[in-house]
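Note that one protein chain is taken out, while the other chains of the complex remain in position.
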Amino acid sequence: MTDQQTLEPPAPPEAPGPGSPRRSRGDGSHARNFSAGFVVKLILVALVDALGVYGILSAWAVESWGILTFLVLALVAVNWIYFSKRAVPGKYLIPGLLFLLVYQLFVMAYTGYVAFTNYGDGHNSTKSDAIEAISIQNETRVEGSPTLPLTVVQRDDELGFAIVQDGDAEVGTAEEPFTVVEDATVDGERVTAVPGWEVLGFAEIAQQQAEITELRVPFSEDPSEGSVRTQDGSTGYVYQSTLVYDEATDTFTDSATGEVYTPSDSGNFVSEDGDVLTPGWRVGVGFDNFTRVFTDSRLAGPFAQITVWTFAFAFLSVLTTFVVGLFLAIVFNDPRIRGRKIYRSLLILPYAFPGFLSALVWKGMLNPRFGFINEVLLGGADIGWLTNPWLAKLSILGVNLWLGFPYMFIVCTGALQAIPADTIEAAKIDGAGAWRILRSMTLPLLMISVAPLLIASFAFNFNNFTLIYMLTGGGPNFVGTPVVVGHTDILISMVYAVAFDSGNKQYGLASALSILIFIVVGVISYFSFRQTRKLEEI
Amino acid sequence: MRRSIPVVAATLGLALTLTACSGSGSGDTGDDTSAAPSESAATGTLTMWVDDTRIDEMKPVVATFTEDTGIEVDLVEKATGDIGKDFVAQVPTGEGPDIIVSAHDGLGEWVNNGVVAPLELGDKAGDFSDSAIAGVTYDGKVYGTPISIENIALVRNNALLTDTPAATFDELVAQAKTAGTPFSVLVQQGEASDPYHLYPLQTSFGAPVFEQSADGSYTDTLTLGGPAGEAFATYLAKLGTDKVLDLAVDGEKAKQAFLDGQAPYMITGPWNTSAFEEEDMDITVLPVPSAGGQPAQPFVGVQGVFISAKSENPVLANELVVNYLTTEAAQDALYAEGGRMPANAASAAKVDNPILKGFGEAGATGAPMPAIPAMSSVWAFWGATEAQIISGQAEPVSAWNTMVTNIQDAVDKV
Partner (left out) sequence: MAGTVVERDAAPRGRRWWIEIGWRHVVGIVTIVACVLPLVYVLSASLNPGGTLTGSNQLFRTIDLANYRELFTGDYPSWFANSIIICTVTSISTVLMGGAAAYAFSRFRFRGRQGGLTALLIVQMFPQMLAFVAIFLVLLSIGEVFPALGLNSRMGLIAVYLGGALGVNTFLMYGFFNTVPRELDEAAKIDGASHAQIFWTIILRLVAPILAVVGLLSFIGTFGEFLVAKVVLQRSEEFTLAVGLYYWAADERTARWGLFAAGAVLAAIPVVLLFLMLQKYIVSGLTAGSVKG
């Protein structure tokens, strides 16, 4: 959809037109020449338009109305913003926003939608898929029936099967049961030619695969003898449906017992006795997934403990990585250190290796009996780094520090450059100590640009499922809880344990729970964010 | 202040624009050429998902198929753990693969989600061992063609011990200790234990996980509880105190220790023996001795080939899966390339590799890994409880019984 943006540099070209900011500050003398910048803008917008129009046409062709609507709106917006004199901020925001809209907000919207459905194992697709699957799963081969070498034949648009029975060639269609035909050519057990019918070769069969595999030819006049079908176009078997779907009443009937299955509100065919047919299909379930959080007794047990740990983990992770990252950034911000380029480059190594590889290595190193830490560093100590509840928490924080400090280091190194050296110098001359300079000058200035990152990092760690999963799997586990969760599990990994690890995968439930978590994180972030705004002087 | 808008900088800005432009522009052209349309239907191309450990053996086999039939097969590499998950997610969109190659234990989930099509092996079913067919059967219907089977067994390092007179697991441990190595019988564990590797011991107490009906398929009635289960739990605790089992010995450590000659025995599967052979170790593969008096049954895993319920090429897919991959020739070729025990009985009979034969014998009494959805409720509880028993954190009998109750609750919710 927004491919147009990938083709253009995301920032608007240097349009010399009067920008007319709303609060006209210094507005006035704008160059009016149609400079190179304007030409570039013209070309780029023209390109975007060309692509957009192409997209609209092909969306029309494939009947993707959603995409079409989006493209029309996006094109109008782009053209208006770039040629209008009013929407100046828009010129800088629109490229990024369009991508955000398509790729990020769609994921959110989709998750939101799923949270209100029963999507998950057993309710994976549409009702028609479910009907098809039930029908085909309950069509069983008649016991003791023969394997029939089969020939697919065609007359006009009608497809049929030809088989050999008791030495005679027989042909049948969807309407007509198998009947003997005269003058057919039989080669061994297979019919090779039938007068009036065209015998289909494999290539022709391949062209009508769906029709041929859906074809059922009644074996005889007696429907209870079943019907013949083929899956490969060359062998047929006699099948009987034990469950028959009736479109008119929208029900399945068990042909043996006569039991009738009707569709239920929860997306399954259910009999009066409560027997349920699988698969079911996806239906809306309202707020059920959300209310289950409060009604599912399995969630109640260790919930409080896990919540506390989640907050502690996220907060301490941010704190430790930031403190270490900042410290190292300051330490190496002194140009008098020889080889600091090398130091700095080596410091980001933990960040340059795949995270899951590092987690696995750490897991091995923390192994209580054979790990490097105990066996080599501590001379054969037996410390349960991952088995003692408190040490496991400590280990998680330690590994997360190792994984995360290079990020903070890079960010702080960059952000430190915004602090004017001469201000610091002046403070030094005034006799301020290093600690004091850090606390009252560097840190506050740094926070302006870094604080939102700390909040984001908090949110990231709040949902840092991968680390927990790779390193401890949540363990050491609580003894005997009705959901397998442990001392190092955080909320999101508990969601995983409940929605995926214990039985059926329940995407609906998982989505609802993760939305609830998102709300918690979002609210916390929102308020912390408002706090940080006080740091800004603007 | 006045020099803040140098002309040089203006040109620089423009240059930046152009670089950015050409940067993404070239990326675009590069992609136009490489983004081959993948899902063009009805041209006789089958899409098949294979994991990275099997793709190399599958390539020449499907190449032969393509030569014979003209049907193209597009092999797509997927991570082992993603194949089943993505199959379930993508088939309903109509864009999933035609065929997947996967272990059979996800079958119940696929059937429950209606993403896999039943197929009719017909007389060809007789070409396979019962356990192979049982693996690809769910609820009485066959859904796949088995291509290889694997299971764990007892592996002996002949450099340390040359014969195994032990009839019971206790005797085995006692004999192993005579080798004087740091470990006796290695059974890989981990923080969450490893019920899969402990299963032969568990079944030897007569406590299989689910009830098996006459045709080998599982019902969702739990059978791991009761006195048999409690006896096993007690035995686990004993192995834990004796340090035969140690949670610190994870898969990595166990493999390395055996490679280093630190243990005469290891309970493991063929995936590791190939590494042992590469290191020129002299090993023998034997059945696991019973610990509780009854036969020690390992889980048997069947690798099968399955067809999507929404394949647009059902005839072509059946041609490959039912008519070609079932054949002795195809399974011979797969064995020649990949060295895994073929599921086709005739092909398997020709295997003369003593190690694979050893695994085959050990697996003959094995039980197929349950493919019923209820099984996914079991693993987490099972491992966590076994770990707590082995480490002495929990009293074995009561912990085991709590586990059975918890699993039963979870199964009931499925």
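A few points about this structure:
The first chain written gets the first letter, and so on, giving A and B; residue counts start at 1 in each chain.
Everything that follows uses one rule, which is that a contact is a pair of C-beta atoms (placed from the backbone, for glycine too) under 8 Å apart; a residue touches a chain by one contact, two chains touch by 3 or more.
In this text the structure is predicted, and so the values were computed from the model without any measurement.
Touching the missing chain, out of B:63, B:159, B:174 or B:275, is residue B:275. Within the set A:180, A:349, A:381 or A:394, the residue that contacts the chain not displayed is A:349. Between the chain not shown and the residues A:253, A:289 or A:463, the one that touches is A:463. Contact with the undisplayed chain is limited, among A:370, A:385 or A:478, to A:370. When the missing chain is restored to the complex, the residue among B:161, B:259 or B:286 that touches it is B:259. Of the residues in chain B, those that touch the hidden partner chain are 1-2, 4-6, 9-10, 12-14, 16-17, 20, 23-24, 27-28, 30-32, 34-38, 51-53, 55, 76-82, 86, 89-90, 93, 95, 251-257, 259-260, 269, 271-272, 275, 278-279.
Here is the rule we go by: only the chains that are shown with their structure count from here on.
Here the CA centre of chain A is 25 Å from the CA centre of chain B.
Of all residues in chain A, only 6-11, 13-14, 36-37, 40, 44, 121-122, 124-126, 129-130, 132-134, 136-137, 139-141, 147, 202-203, 205-207, 209-210, 212-213, 231-235, 237, 278-279, 364, 367-370, 386-387, 472-473, 475-477, 479-482, 484, 486, 497, 501-505 touch chain B in the complex they form.
Only residues 10, 13-14, 16-17, 20-21, 24-25, 27-28, 42, 44, 69-71, 88, 91-92, 109, 111-115, 117-120, 122-123, 139-141, 191-192, 246-250, 252-253, 309-310, 312-316, 318-319, 322-323, 373-374, 376-377, 379-381, 384, 387-388, 391, 393-394, 399, 402-403, 406, 409-411, 413-414 of chain B touch chain A when the two sit together in their complex.
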